[in-house]
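Chains shown are a subset, placed as in the full complex.
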Amino acid sequence: MFHLLEAQQFTKRNLRELFDLSSRLETILARGGDECLKGKILTSLYFTPSLRTRFSFEAAMLRLGGSILSTEAADIFSSELKGRFEDTIQVVSEMSDVIVLRHYESGFAKRAAAVSCVPIINAGDGPAQHPTQALLDLYTIDRHLGGVDGCSIAMVGDLSGRTVRSLCYFLAKFHGISISFISPDLTEIKDDIKEYLQRHKVRFTEITNPKDGLVDLVKEVDVVHITQLSKEYFTDHLEDYKKTIRNYALSAKALRAMKRSAVIMHPLPRADELPDESDSDPRAIYFRQNRYGLYVRMAILCTVLSCYPKFL
Amino acid sequence: MFHLLEAQQFTKRNLRELFDLSSRLETILARGGDECLKGKILTSLYFTPSLRTRFSFEAAMLRLGGSILSTEAADIFSSELKGRFEDTIQVVSEMSDVIVLRHYESGFAKRAAAVSCVPIINAGDGPAQHPTQALLDLYTIDRHLGGVDGCSIAMVGDLSGRTVRSLCYFLAKFHGISISFISPDLTEIKDDIKEYLQRHKVRFTEITNPKDGLVDLVKEVDVVHITQLSKEYFTDHLEDYKKTIRNYALSAKALRAMKRSAVIMHPLPRADELPDESDSDPRAIYFRQNRYGLYVRMAILCTVLSCYPKFL
């Protein structure tokens, strides 16, 4: 059986197959969807809440004819969860065909996979990884730049998060990648990721004090991958937050300086990272990126359940 | 595309069509429902919780063959909602065919409609409006009194709420309406509604100190529309609450005094607004009123999605 636990488990060939399937599922969806997952049950098991990821997987399941069991916050709601995590997973797996798991601790997706009798999909395990969100980022790059090899990426904002981590693991599988990490000290990219990139010969630079609305830092890149800087990091220094946020936001001037072929990505929703002008800019593809998430997650579900639309 | 945002957007003709469809859907439901919404996804997006309204819309969707994504309390559960509300709506709308939205602030249904790529149905936006609840009230009146024109209505209890507001906007579309607003000062009808009614030539009176169990106030009306007086309004004066509640409850004597053709409506569940005798009184139609909600909401879903049962 196939669990989706972390970026490292994928080969470049796996990714190609998944992306081809994703784009064919887009066509199928446009024609009204399919019922290849009819009779299957996806269980959303969220120990910390998520609206976007949970709905995205559940919509993917419904669009392919499947059904859903769902908990929005298993840790609040379950007195039963006072026992062994593994027992709960095994119990839930007996009722499900696939479990999408989000947990607040690293490594819990693997712990779940060790005992589950159905595929586990990691929808975020603590600060560790969020591979399916990174997969849709990668699919977006692949699709809009005609491939990932040779890509130059500026990652801006909170780089300590699990999606950025998973994305770096994925990027390390490609050739000629160069990354600039642009973030305040508080949310900089973690050492283990830097070591992994070095070991896989990925060029990267770190910038912790950007100037001039990022103009010089983004004008040559193919991808600006920007995220919210959570206020939570600045609880003791809320004035700092306002000053900081301005330095890590893409300015209108930087937008104008960017290459015509470049793309701007964001996981949504935004705070103040992007200029008002960006919504009408054809290079801003964050809403399409979000929509691709649905196709990629449909492809993931078909793959782990080995059920494909007939007329593929 | 058609959003359902506020009572004012309806014409009398829209209402007629919706009510005709509602009553035909009742027949269809009695015959086992329909699958005209098969493959469609309704997303329940509740920023404040609701059991009755959420279940009513979701049941309407299921009875017509559709599917559901649901959050019971988006504001508790979604760290992602720290960003722009509009981004979240746009993201969710990409996964849905229709969004039923409840929000704690006025005007958020309109803000959602401005960016959503699917119909938005306002299931309550702060203190502003709750048009679908008022629609089922209006449908109940229309059905049981053979039309709304010429109707005399006593509205009793909490008149500051959004359903009463929406209902007043609806009533202003009809001829010969007269309303008596009976409530404590704390929950009286708001000035903007009174101005709207004056502008539309609806006769109304206000009573803030009713006596004698409402006998004189209800004996001539066609409709008693009564609601709970929330304890929350009396937090500092809980003794006041008990005294007040008694004045705004329908007494057994008032029940006996009411016209034979009159009806008693209540959104349910009740606290102590109605006498024990009312449940066995044929004029008490609150349970049927609630059931009508299902038909009206089925009709709303068919209308905004432009999907109708075949044998209509």
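Letters are used for the chains, namely A and B, taken in the order the chains are written, and counting of residues starts over at 1 for each.
Here, a contact is a pair of C-beta atoms (placed from the backbone, for glycine too) under 8 Å apart; a residue touches a chain by one contact, two chains touch by 3 or more.
What you see is a predicted model; the values in this text were computed from it and never measured.
Novice: Whole-complex copy count for this homo-oligomer, where the file places 2 chains?
Specialist: Assembly-level count of identical protein chains is 3.
Following the convention adopted for this analysis, only the chains that are shown with their structure count from here on.
Novice: Provide the C-alpha centroid distance between chain A and chain B, rounded to the nearest whole angstrom.
Specialist: Taking the average C-alpha coordinate of chain A and of chain B, the gap between them is 40 Å.
Novice: Which residues of chain B touch chain A in their complex?
Specialist: Its residues touching chain A are 39, 41, 43, 67, 69-74, 76-88, 90-92, 94-96.
Novice: Which stretch or stretches of chain A touch chain B in the complex?
Specialist: Residues 32-33, 48-52, 55-56, 58-59, 62-63, 70, 72-73, 228, 230-231, 268-271, 287, 290-291, 294.
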